[in-house]
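Below is one structure, written out as structure tokens; the observations come after it.
As you look at this complex, bear in mind that one protein chain is not there, while each of the others sits in place.
Order as written gives the chain letters A and B; numbering starts at 1 within each chain.
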Amino acid sequence: MSAGRHDLPGAAYDPAGDIAESFRDPATGDFRQETMIINMGPQHPSTHGVLRLLLELDGETVIRCKPVIGYLHTGIEKNTEYRSWVQGVTYVTRADYVAPFSNELGYCMAVERLLGVEVPERAKVIRVLVCELNRITSHLVALATGGLELGASSVMLYGLREREVIMDIFEAITGLRMNHAYIRPGGVVMDLPEEAPRKLRDLIDLLPKRIDEYETLLNDNPIWRERNTGVAVLSAERCVELGVTGPPLRSAGVPLDLRKDEPYCGYETYDFDVITRTEGDAYARYRVRIDEMRESLKIVEQAFTRLADTPGPVMIDDPKVGWQARLSVGPDGIGNDPAYLAHIMEESMEALIHHFKMVTQGVEVPPGEVYVTVEAPRGELGMYVVSDGSHRPYRVHIRDPSFVNLQAVPDLIEGALIADIIPAIASIDPVMGGVDR
Amino acid sequence: MPVERYEGVHLGTTPEEIEDEVERGVLLTTMDRAIGWARKQSMWPATFGLACCAIEMMATGAGQYDLSRWGMEVFRASPRQADLMIVSGRVSQKMAPALRRIYDQMADPKWVISMGVCASAGGMFTNYAVVQGVDTIVPVDVYVPGCPPKPEMLMYGILTLQKKVRTEEPFK
Partner (left out) sequence: MTVAELAVAVSARYPDLVLARDEATVVIQRDDLLAALAWLRDAPGVTLDTLSSVTATHWPDRDPAFWVVYELRSTALAQRLRVKVPLRDDDQHVPSVTGLFPTANWHERETYDLYGIVFDGHPDLTRILMPADWSGHPLRKDESLGGVPTWFRGATMPPIDERGMA
């Protein structure tokens, strides 16, 4: 290789060298410095869903950013006003579709608070169990998609591999892999099947090693660190001002976790830590999620052992509230329990009428309004539910954590390079179904 | 190209027409099959994940239900490089023009799988915000029902589409 003029070590590469002189504007003698306004999304492989970012760019630097949302607006809130209270669960569960159990839990707790009923103890333990499993799957999706968007495609495959094990457990328990409608007002629909304890045991043994694998792969990976450290920093005060909750808030040092500060479903009786970091950048949020997965696994283990000691019903006994159908596993799968069918079809006319009325119209909830918050994997998920005394909700408003967290995006990426947008959004981990509802 | 003449199958009257016919009949049957096979063998989907079905689509592409078995794990971000659009998820009124634009940007031949009931018919959301079936905007080849469809269901839909593509006759 011959040493030419351009190979001098330490000489800065001047892109606007001699050749670019011809680009000067003849009138002013200056180079034109314009900013570009560019659209990123809504269809984009790396914007974590149908999110559109309107960017004003000076070269590679983002000067201004405006997120445009609404590309997944589904009218969930209006739809719930035309369906019964139990059917509302199926709508609400599809808002934040990566963590459906949190939506269901928030809504059902709100309806139960309006009704003024307590769910059975076993139902609470099962609720905690599935919600924490959901937290693990949600963080795995965050990790997998975040990795894929940054170019680490093997992280995608590993993350979804673990998720498949948990999806299998969900399918065994609820019948569906996603959008389960398993938690309903009054408890949960069905008790755990026979193969669930074995699968849970296998999961609890398997997952710690796999999480160690992620840490080995990513924690000290130079590319991962380079792209995530110092990127998308948000201070604690700014987080609180913007209403950011969840892992982004905890990664900035604020130990706010609704499971500890406003416990529900018996969370105060479980032993787990709130993970916080101080740096507030994308790497800190990644570490917070990994550690939260371990804490969730601790809770899953405790809930699992507790299940054996809390026998009992999983749906409230009150015939005016509890979901009427009794399901059991027959020779051809899960179906209506033959004993219950015999009761309503052959023994008692009143029971049949009651069953019919409850299934078609559903529970009647006394008038009032409540606001119930749960700690979803993305932050504080609030359900504002208003009843006017009928068998339909009057208003259901979902305060979604991703909706509020996305407001922080301009703060995160203004002044940064385009390439920093991707880890910024991946570290906030928005789910557009919740954002747009 | 060597051409085999079949006795008694001529429908044309002039020698050129007959020549044409026979050529088409023999050569292109084989061509049809070859092209159909090649097209279905490695269809590249465009990344068009919208909602919950997108998560199941990702799961279908991941390790356990491997789309790579059919050469389809390469989700192309640019629609110009893709030949299959899997509309996975509810299409809101705001997203519909973008969807049509992506479809228009794909080069022929292109196919559309409508994954899930929301894309096929509006799903449970029969309201102001959701397009009641993506086939009101783009022509759909295969509808995969489910909310969301399990990865096995999506794979069956993809295999059905591949069968359709394989037996499609592009020169007729």
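General observations
In this text, a residue touches a chain if its C-beta (ideal position, glycine included) is under 8 Å from a C-beta of that chain, and two chains touch if they have at least 3 such contacts.
Predicted model only: the values in this text are computed from it and were never measured.
Check B:64, B:127 or B:160 against the missing chain and you find that the one touching it is B:127.
Shown as candidates are A:168, A:262 or A:414; the residue that touches the absent chain is A:262. Residue positions on chain B in contact with the hidden chain: 93-94, 121-122, 126-129, 132, in rising order.
Within chain A, the residues in touch with the undisplayed chain are 69-70, 73, 75, 77-79, 82-83, 113-114, 116, 240-243, 256, 261-262, 360-361, 368-371, 373, 380, 382, 384, 386, 391, 394-395, 397, 399, 403-404, 406-407, 436-437.
The rule is short, and it goes like this: only the chains that are shown with their structure count from here on.
Put simply, the C-alpha centre of chain A and that of chain B have 32 angstrom between them.
Of all residues in chain B, only 47-52, 54-56, 58-59, 62-64, 75, 77, 79, 89-90, 92-95, 98-99, 102, 124-125, 127-130, 147-148, 150 touch chain A in the complex they form. Those residues of chain A lying in contact with chain B across their complex are 42-45, 49-50, 70-76, 78-79, 90-91, 94, 97-98, 141, 144-145, 156-157, 160-161, 163-164, 167, 177-179, 432-433, 436.
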